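Shown here: the complex without one of its protein chains, the others still in place.
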Amino acid sequence: MKLWNRRFHSRKRIPLLEDFNASIKEDNFLYKAEIEASKAYAKALKKTSILNKNELNKILSGLNKIKENLEQGENLNQFEDIHSAIELLLTEEIGETGKKLHTGRSRNEQVVTDERLYLKKKIPQIINLLEKIQVNVIKSAEENFDVVIPGYTHLQQAQCVLFSHYIMSLFWQMERGKNRLHDSLKRVDSLTLGVGALAGSSIPVDREYMKDLLGFSSVSENSLDSVSDRSFILEILFALSLILLDLSRLAEDFIIFTSQEFDFLEMDDSISTSSSLMPQKKNPDFFELIRASSVKIFGYLTTLFMIIKGLPFSYNKDLQEDKIPLYNGVEETIKVLKVFDFALHKIKPKREKILDKISPFILSTDLVDYLIEKGMPFRDAHGVVGEIVDYAQNENKELNLLRIDEFRNFCDLFNDDVYDVFSFNNSIKKKRTYGSTNPKYVKIQIEKAKGLIGYSQKDRK
Amino acid sequence: MKLWNRRFHSRKRIPLLEDFNASIKEDNFLYKAEIEASKAYAKALKKTSILNKNELNKILSGLNKIKENLEQGENLNQFEDIHSAIELLLTEEIGETGKKLHTGRSRNEQVVTDERLYLKKKIPQIINLLEKIQVNVIKSAEENFDVVIPGYTHLQQAQCVLFSHYIMSLFWQMERGKNRLHDSLKRVDSLTLGVGALAGSSIPVDREYMKDLLGFSSVSENSLDSVSDRSFILEILFALSLILLDLSRLAEDFIIFTSQEFDFLEMDDSISTSSSLMPQKKNPDFFELIRASSVKIFGYLTTLFMIIKGLPFSYNKDLQEDKIPLYNGVEETIKVLKVFDFALHKIKPKREKILDKISPFILSTDLVDYLIEKGMPFRDAHGVVGEIVDYAQNENKELNLLRIDEFRNFCDLFNDDVYDVFSFNNSIKKKRTYGSTNPKYVKIQIEKAKGLIGYSQKDRK
Amino acid sequence: MKLWNRRFHSRKRIPLLEDFNASIKEDNFLYKAEIEASKAYAKALKKTSILNKNELNKILSGLNKIKENLEQGENLNQFEDIHSAIELLLTEEIGETGKKLHTGRSRNEQVVTDERLYLKKKIPQIINLLEKIQVNVIKSAEENFDVVIPGYTHLQQAQCVLFSHYIMSLFWQMERGKNRLHDSLKRVDSLTLGVGALAGSSIPVDREYMKDLLGFSSVSENSLDSVSDRSFILEILFALSLILLDLSRLAEDFIIFTSQEFDFLEMDDSISTSSSLMPQKKNPDFFELIRASSVKIFGYLTTLFMIIKGLPFSYNKDLQEDKIPLYNGVEETIKVLKVFDFALHKIKPKREKILDKISPFILSTDLVDYLIEKGMPFRDAHGVVGEIVDYAQNENKELNLLRIDEFRNFCDLFNDDVYDVFSFNNSIKKKRTYGSTNPKYVKIQIEKAKGLIGYSQKDRK
Partner (left out) sequence: MKLWNRRFHSRKRIPLLEDFNASIKEDNFLYKAEIEASKAYAKALKKTSILNKNELNKILSGLNKIKENLEQGENLNQFEDIHSAIELLLTEEIGETGKKLHTGRSRNEQVVTDERLYLKKKIPQIINLLEKIQVNVIKSAEENFDVVIPGYTHLQQAQCVLFSHYIMSLFWQMERGKNRLHDSLKRVDSLTLGVGALAGSSIPVDREYMKDLLGFSSVSENSLDSVSDRSFILEILFALSLILLDLSRLAEDFIIFTSQEFDFLEMDDSISTSSSLMPQKKNPDFFELIRASSVKIFGYLTTLFMIIKGLPFSYNKDLQEDKIPLYNGVEETIKVLKVFDFALHKIKPKREKILDKISPFILSTDLVDYLIEKGMPFRDAHGVVGEIVDYAQNENKELNLLRIDEFRNFCDLFNDDVYDVFSFNNSIKKKRTYGSTNPKYVKIQIEKAKGLIGYSQKDRK
């Protein structure tokens, strides 16, 4: 059903084309925003005296009625898009007055207004979810504070770290994620209603007034730019995909850590699934799906970026295809964050099993430090320890099981105190820089994190 | 040439593998940052008494010497990467003392420190270039203030707009581009030196001190996060690709506008090229290359995003592949912005030719407004004008050439004053919303823009 | 509802997790394939005597009943995925015997079998649609055989070409598209059923037998590879996106050609839409949506490619996310091809209007040829004509309106016969290479095209 088909009246309905052209299945999620914006626009029309008080009231109550119906699941599929749907339903509801609502208004401006209102609702929800994850990260860090795990580079055991330090890295990732969303929101938060199809409106609707009604913090400066721009959606999609990219790395770790060979994590049954064929399987499906999620959002971003590339000014129909990226990008991210937050509760490091798996070779750097403390330059110390490591591996001995004379074969700076090096806890405590895994600094880190999100004992029970 | 090959001493050199593993061809652009960071690190080592004053001075002057040689084009291709190159050159230059510089330091932290220093230099340059473009946009808007052009939607003439309004949309795009870079820079601007390979350093280098020496505004909070994270590069690449995406749209317009059929723009010979075969050709090559540029950066972004997806913590060799995206992303953007800025000077709207091309049908919305002013509801007025447009096209008449009785056939609200509608300038002046193409508002827009960038008559000569 | 939850019996239902884990909304499109494959599997089980004849018949008729219900729209949303849905419905339908169907079978093999069956149905449909477009291209080429249009490079008028030659380029693009699909289909057309979860099945189901039942042309060679591989989907998505990429270029041309400034094409009302605000607009919406379509498919491809990158062997849950790319990629392509085919009928070149827009400068190359025929080397001739073009443009004269003495000022090889050059039709006829726009060669081209697709007068009415 179309609004302005008088000129094309003779046209036969061709379902193939109508279906291809229609966007209602993709844009009906905007109905609340469309109604909210329509109310503000009606009020602004009243100020211009296009509408009188009575007409305004009819429109407002008509819109409320439509909203109720839609909340109860009324189907809009017979309409072309959400804008014409609301307008036609309004005219159906309140008669001729409804037709006046579109005075001086264009779908080109309506759609971006709706999209901006939608994001202004959703992004704070996402930021809240991120903060919820941060709270759980802090809890996990505190609960497992002194669990020692191997830190990896190249998936090879590199140096010991505290689990609390390890998991806190997620806190900072989510913090950046929140900051990026806050930053992008500034560019979302601009009223585009009142710019007309592209050139401005001949009806002098008060845009400042509509801005205040709808809670935007500024009014867009250029009508052409306002109907052309979709970078606010791209920005949000990118910020979301970066958040999920960080989670995809942690998910990868957790998948590896729950393999039989690592066996570092207790994973609650609620977040694993079994196999249709193999009864022993306890698969980390949720983390696998989380690992995949970042690229789903990035795929939407790619599509929308490519659609815009090389389009001429100002509005082009191609831009209609921004709905699926926008909606799916936002809603799928929300789903992933909720699942991740749930899963984070259900993961616990297996303190003893992990200890069993750490090889004393991981302390080679500490052995280098030992020689440096005895006065050897770094590069030489690194070389000596390299030779000792080679020797021990060829002898099939753990590093801490070499005899003192074996050590001294390589360098006579070694004394009996060398065996003090072979303690994972000592290794951690010998890290001495701000931001390191030293328990002292991890505590400082956790306190700083708590301060940032206003975490306090009583709130976070 | 490798630094720490003692353990692997028996290994034969295999050029295929060395070439594949080496990054020097991709990371040598970081040499200034590497040297700057090395100086700060040496000073911090001095504070820990790993180095004495004399050793520090030797290292500092050695590094200065190396920098001079590199500025004169010394080739580093025989080294593995920029970090080992500088260290080996230093030891060559000053002897054993050079070996101490790497004490407690890891390439994992060095590379991100260098990358952050590089971006802290380059991003402000890019912001300056964007502001230069903004200045030229304002100049062009003022010089061609009242030139009327057709505004397009769907590449169909839609409504008249001022050229000044049209070109000012670029101002706001570049403003958003600058703001995004400023926002991303906050997350670049963090010192990662001193975090060691992943767990922190056993040498208590004062990270606050290095932060001050290198001009960072904060110290990173978590060592694992510091060596793992590349999102600061992804953010910058994305911000750059969005800037170029905006330019790609204007480039598309300019390419269309310089076709023989449009013929809207004078394009200086300096920014067009001829054909090897067809002597009449005057091709808008530069705008075509600009149109392509956004996706080059987006391609780099895609690669780096995909590389990171699903990597485990913390440093993995895959991350070495961030160099080409980073360097090319930044340097190609700079080149495009310079060319675009140059080209913007060399484009002028052809006032008269454009006027010839605007069809009076573009004033149909004004005709609708005419009927609304006479009291008809919008939707009905839109319908009536639709029928008139149909009629005129069938009669093969321009809209303004219809007789009054023809108008009145469709609606008796039409009077002789209808012919006042048919003026492009009137149409523009009848736009009455903030942000519209009305000359009054375009002036306000330009003033606001000037205020934002501190544009003043005397500076901008 | 889950099949194998005995081990996880104590687990509470957590809707958030079930919804996240379930794929039924994305994979229910595979129900026909799932049922078809299940029938073949049941027959193979009968051959191994896991099932007796009676049990087989019960299963077959149960599956038929389920198919009927599904064809009438039965909703499956309460199930986890299409595989468990069919199995549970079967047990509901026929009792205990239904449980035997899954003997030795794994969802890992089922899903790829279903996907391959689906593609074996859909790809030939797409190839048919491509051939339908080719037929219409030939028709359009014949109907508008001798219409002259400017050929463009850099969107600048370059040389005259026949419209028939221009539109025939689409024929060859679609031909390549068909060939790519044929090639990719070879790699789709392989039976993966019978490979078990990853290692093969302990039930000796006869895979050759199932291959014949399901119409595959070969049996996969390696069970691990069979459950891991998704490249057959990537290949198809890529082939589809290339087809749409070709259409996006033609769509771009058509959008430009229907602008008021070009005005080259009659576009039937059925394939244009009007504006909600501007009654004169006749927007090429369909071509804009077609222009956007290639990147939608490419976005899906990007997502699936990235999901697979760096996954370990063999099946991982991440692969579940292949459904939306597969289904949407295929179905959206089908829709676009149908719309494009329809639209192609509704476009006609405006012979006279086009002629009016061609500038005689387009014949500059012919002028160069004129001098070459008189004996001048190419580069010199190109230079002379370049100077003449400059002169004419400065004098504001069309090239054909220069006097003979003006020509001779630049080179005395010019004689009165130079004016014969200034005919668009002559220019076209002077092209003398195979594959050129010379009418003689365009006819050969059309005949060759007809031969390739078996086009004959009587079929193509």
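Each chain gets a letter, A, B and C, in the order it is written, and its residues are counted from 1.
Assume a contact is a pair of C-beta atoms (placed from the backbone, for glycine too) under 8 Å apart; a residue touches a chain by one contact, two chains touch by 3 or more.
Being a predicted model, the structure only gives us computed values, none of them experimental.
A.B. asks: Pick from B:E68, B:E96 or B:D269: which residue touches the chain that isn't shown?
C.D. replies: Only one listed residue reaches the unshown chain, and that is B:D269.
A.B. asks: If the hidden chain were put back, which of C:K32, C:K47, C:K67 or C:K99 would touch it?
C.D. replies: C:K99
A.B. asks: One chain isn't shown here. Among C:I14, C:L60, C:L245 or C:L413, which residue touches it?
C.D. replies: Selected residue, touching the omitted chain: C:L245.
A.B. asks: Tell me which of A:S84, A:S294 or A:T365 is the one touching the absent chain.
C.D. replies: Of the candidates A:S84, A:S294 or A:T365, A:T365 is in touch with the missing chain.
A.B. asks: Which listed residue (B:K335, B:K353 or B:K440) would be found touching the missing chain in the intact complex?
C.D. replies: Final answer for the missing-chain contact: B:K335.
A.B. asks: Name, in rising order, the residues on chain A that touch the hidden chain in the full complex.
C.D. replies: Residues 150, 152-159, 255-256, 258-262, 274-285, 288, 302, 305-306, 309-311, 357, 359, 361-362, 364-365, 367-368, 382-383, 385-386, 389, 399 of chain A touch the chain that is not shown.
A.B. asks: If the missing chain were put back, which residues of chain B would it touch?
C.D. replies: Chain B touches the missing chain through residues 3-5, 7-8, 10-12, 14, 16-17, 19-21, 83-84, 102, 105-108, 196-197, 269-271, 273-279, 283-286, 288-289, 291-292, 295-296, 298-300, 302-303, 306-307, 316-318, 320-321, 335-336, 338-339, 342.
A.B. asks: I need the residue numbers on chain C that touch the omitted chain, in ascending order.
C.D. replies: For chain C, the residues touching the absent chain are 3-4, 6-7, 50, 91, 96, 99-100, 102-104, 108, 151-155, 158-161, 165-166, 168-169, 171-173, 176, 179-180, 183, 186-187, 194-205, 207-208, 219-229, 231, 234-235, 238, 241-242, 245-246, 248-253, 256, 291, 294-295, 298, 302, 305-306, 308-317, 365-366, 369, 372, 377-380, 382-383, 386-387, 389-390, 428, 430-438, 441, 445, 448-449.
As a convention for this text, only the chains that are shown with their structure count from here on.
A.B. asks: How big is the rotation relating chain A to chain B when the fit is done on Cα atoms? Please round to the nearest 5 degrees.
C.D. replies: In degrees, rounded to 5: 180.
A.B. asks: Just give me the whole-number Å value for how far the CA centre of chain B lies from that of chain C.
C.D. replies: Between these chains, centre-to-centre, one finds 33 Å.
A.B. asks: Could you grab the centroid distance between chain A and chain B? Build each centroid from C-alpha atoms only and quote it in angstrom.
C.D. replies: Chain centres of chain A and chain B, defined by C-alpha means, are spaced 24 Å apart.
A.B. asks: Which residue numbers or ranges of chain B touch two or more of the other chains?
C.D. replies: Each of 152-155, 158-159, 256, 302, 305-306, 309-311, 365, 382-383, 386, 389 in chain B touches at least two other chains.
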